[in-house]
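What follows is a single structure, written as structure tokens, with notes after it.
For this depiction, one protein chain was excluded, whereas all remaining protein chains were kept in their positions.
After this line comes chain A, so read on.
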Amino acid sequence: MIAYIRLEVRKTARDSGYVVMGLAVPVTMYLLFSTLAIPAEARPEGALWSMIGMAAYGALGGVFSNGTGTAEDKSLGWMRQLRLTPISPARVIAGKTATSAIIVVPAIALVLAAGAFVNQVRLEPVQWITVIALLWAGTIPFSLLALGNGYLLSPQNAASANLAGYIGLSVVGGLWFPTTNFPGWLGAAASWSPVNGYANLSWSVAFDHSPDLRSALVLLGWFAVFAGYARFGYLRSGRVV
């Protein structure tokens, strides 16, 4: 399975979708937001807030591009070829999820490094560690959503669905603009959205020193939904492949 993960990570690292969506855009947006859009008096807090938002945005870009890559694998016959090699289907899914978990690391690291070294964001060591861990582990539900799209849809449709899901969920989740600025109805919807649950876990650690329980529960709920969706997608793709 290590050999499979190695192959998949190489394949993803050379994917321009991943490099742009997961690495280049988030760090660029972060530096633009934090230096141009945030007024000087709000800069320390704003730089911290948008560092977490954009790190989450980059991590999501990584997992959604991985999901789109899965649709590509399907159309190229690579998934079918895998079924003709000794590697088991469960290991293929596990390997694909592990690949997601690996490729989000540079995406998160890049934005956090920009925050720490360019914008002088300061957190206590335990906060850094918790934020990194939550940003990393919190991508798993979205990996499953993106893989489900990849299994179920054609490459073009999966790319569209993943891009729309990625941008839409990021905006509604408050990664770009704080949900406190949203109109009432949208703010209420945002507080139940998966990305808001994901990012709010890290925001609550960074600003209040403890993870928000409600956000954790919202994210866990979505985790169950997306896991069921990915399983459904994989079983269905096995039928038609």
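Throughout what follows, a residue touches a chain if its C-beta (ideal position, glycine included) is under 8 Å from a C-beta of that chain, and two chains touch if they have at least 3 such contacts; residues count from 1.
Throughout what follows, contacts and distances are computed from a predicted model.
Undergrad: When one chain of this assembly is omitted, its UniProt record names it as which of these: "Thioredoxin", "Glutathione import ATP-binding protein GsiA", "ABC transporter domain-containing protein" or "ComF family protein"?
TA: "ABC transporter domain-containing protein"
Undergrad: Pick out which of A:39, A:86 or A:125 touches the chain that's been left out of the picture.
TA: The missing chain is touched by A:86.
Undergrad: Can you name the residues of chain A that touch the chain not displayed here?
TA: Residues 2-4, 6-7, 10-11, 14-15, 69, 72-73, 76-78, 80-81, 83-88, 241 of chain A touch the chain absent from view.
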